[in-house]
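Below, a portion of the complex is reproduced, with chain positions unchanged.
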């Protein structure tokens, strides 16, 4: 389906449920897609960091994306993460994603290698030229170890390379400067690049990003509580900022589940991804809460902590 | 004067004007204090990073603080930065600040040395015990190279060590978690530490911080446009979030002056501090725009850029 | 061929020559392999960072590795970098490398994702279990953004997971502690893991690493001057440390070519890799000096600088 211009709303990065053998559990993934669409989300981001894209083989990536596209079945657009170190490798993933029916691509700057803004610009431009799908830049310094400057994003928006940006940098001041350069919260439509979409990936400050003029959010926690993020988005769109902030607070309290796994035992990423999946299993959405190898799995105490957080946030575990 | 509990509103870190010989220009500093109070600010933060505290000798620190205290003359409270590497050195500054009439102290975690949360806690506790003034923690990872966790701040708030925190970490998610733990935007008064003050130092996201429940802001740019920050604060307090965001956007555009000095020629701190001072000189508040040695001074092109930014933001240079 | 135990000597990471279309130039790559073997190297490391592995598609990786293996033809062992974000993806490359005839694998810790020592250990163990080839850990924090501790390497050496480590961390103190734990410079044979190989990737301090007891070196600059590194290694093995240091100094002066590309124009990696390839082209070894997209290419002034460095180091450009 053609992507709305600009893309707006809640676009969760879809978790990739695995079975006990570590393979993609397509039945669970389909149920998760239904859960998200039922929650009112405006799009789906398959193969993002929260989808454990960095842990999936090419074959598993294909299975996951195909399942999301087929289950969504045109009800909402599907963005596909095509995450790899540099241009040639990203292009291979991008062609595969296009063939599987993705509606847009999400691409980071080169990583593993030390790079340069001119090289990053060339990277995005070539991908846009060679694969005919709307392109989103994915700004995730915690993984990529470089930050996309507002100037670079603006250049790539202005020349039509980028359809949008997913800003997971956590740098809200930089986000503000980008939004301002695009016309500000009320001037976007008459700004230099009216159709450009700015999505925040910072799930604890969505009310703030929307107040500053962002178009939407890509919340990992949206897997667990999509309806909550949709309520937050709707409140903001209707100008009810206290309600938006109140919903954000409920979600921020729920977000504490990402620290369920003890810091001495596992990576912070493993804890967060494990907690999202544990929550989805407790809520009856997916069958197995395992994260991909070599991530350490949450123990029983951590899962109990996740359960408690769900209940405190008004959600109802069924397991 | 006794500090309001909690301290709320706009509390700018007061620039320290210097003369051409590099000494504190007390006449200009007094005019700056009057400019800020006329702008409606709720307090003054002397000897902060924006005050070039790290560049001032002990003697110069004393002159600057004394001038601010005497000029403020009880109209607004004066917080004093007592910035040094570790506890013994901070205590010496703290005693001096108390004697000069500061109403509260602002202290960072130890720096230069690698430290530990238990050591940081001991540091704040001893300073609070030994000098009888309300104590604010100053969270500034860009200078201190460690981050105060919400858990640590909460502990030190709960046991009465801290009266508040100035959060210049730029980590708005972490700020949200702290505010939530304190009761959230509507529950602060009935939360665990009702009088605790949370101030943001992130001058581009003040609307967001206030929406999340922060009590106020410590904006470096507030030297240049104190009335703007007060309007932003007042809009937020009255619940007019679109107006708050609009004022924030104007200030964010003005903030671009911090990059007036070319990156190839000088540090980013020198550019920002030089731009604040150039603006204050252009506005007729201070006599000389020099920053302290060894900072490189802004050239004519950079000052012209500052002038243009002032005019674009509706301010009127008089020089 | 079976890998010597421990692997010792000079094992350059083989550059991957590309043609003007950006495809692997197998004829040039074969000439490069001959150039290295003629220089006396003791092994070849294909598909390392210097080989631009992060820039090559899977197909290009296969072509490059096959060319190196076939050209080497058992005269020296070939180690293959199997570089990807996490275990499942690395395993796919590892199986391909085994099939193409690699004699050993070189693997980093997971990257892109935040990880944990326990997860890193699981990663290496599973790869060793599933693909039956000697395994080297590749410690490259500048790309991977985590450091392998001496303790972790020692554990994985002791249980037979690792055959060796390539230490490109630049942390010579940490390298010393690892070597000491393995028995020290004279006690390795009677130490806890006699066959374990410690190779440094720090091409400016090879004399020091060998003095400390390292077994060899994986020098990117060894593409340009393999005979020089072999002379350095031989001097060290014969105990002539002043001669080793003298040769190291000559190579260190030559190494300055990595900064030929201006910092304002390109990434540091692009400058270094471009300089190695420019040197190989000037020396008549490869046909085209291009690096992989999106790296910026060296300009004429930079190539002239490379030429001058070659001549200063006693090498003779033929173009």
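To keep things simple, chains are lettered A, B and C as they appear, and every chain counts its residues starting from 1.
Definition applied: a residue touches a chain if its C-beta (ideal position, glycine included) is under 8 Å from a C-beta of that chain, and two chains touch if they have at least 3 such contacts.
All of these numbers come straight from a predicted model, not from anything done at the bench.
Undergrad: Given 3 shown copies, how many make up the whole thing?
TA: Oligomeric count for the entire complex in this file: 4 copies.
Keep this in mind: only the chains that are shown with their structure count from here on.
Undergrad: Out of every possible chain pairing, which has the most C-beta contacts?
TA: A-C
Undergrad: Quick one: chain A and chain B, Cα centre-to-centre, how many Å?
TA: Distance between chain centres: 35 Å.
Undergrad: So what's the Cα centroid distance for chain B and chain C, whole Å?
TA: 49
Undergrad: So which bits of chain B are touching at least two other chains?
TA: As it turns out, chain B has no residue touching two or more other chains.
Undergrad: Which stretch or stretches of chain A touch chain B in the complex?
TA: The contact residues of chain A facing chain B are 170-173, 176-177, 180, 184-186, 202-205, 207-209, 211-213, 239, 241-242, 245-246, 248-249, 252-253, 256.
Undergrad: What residues on chain A touch chain C, complex-wise?
TA: 22, 49, 54-58, 60, 83, 85-89, 91-92, 110-116, 118-120, 122-123, 126, 142-145, 265-270, 292-296
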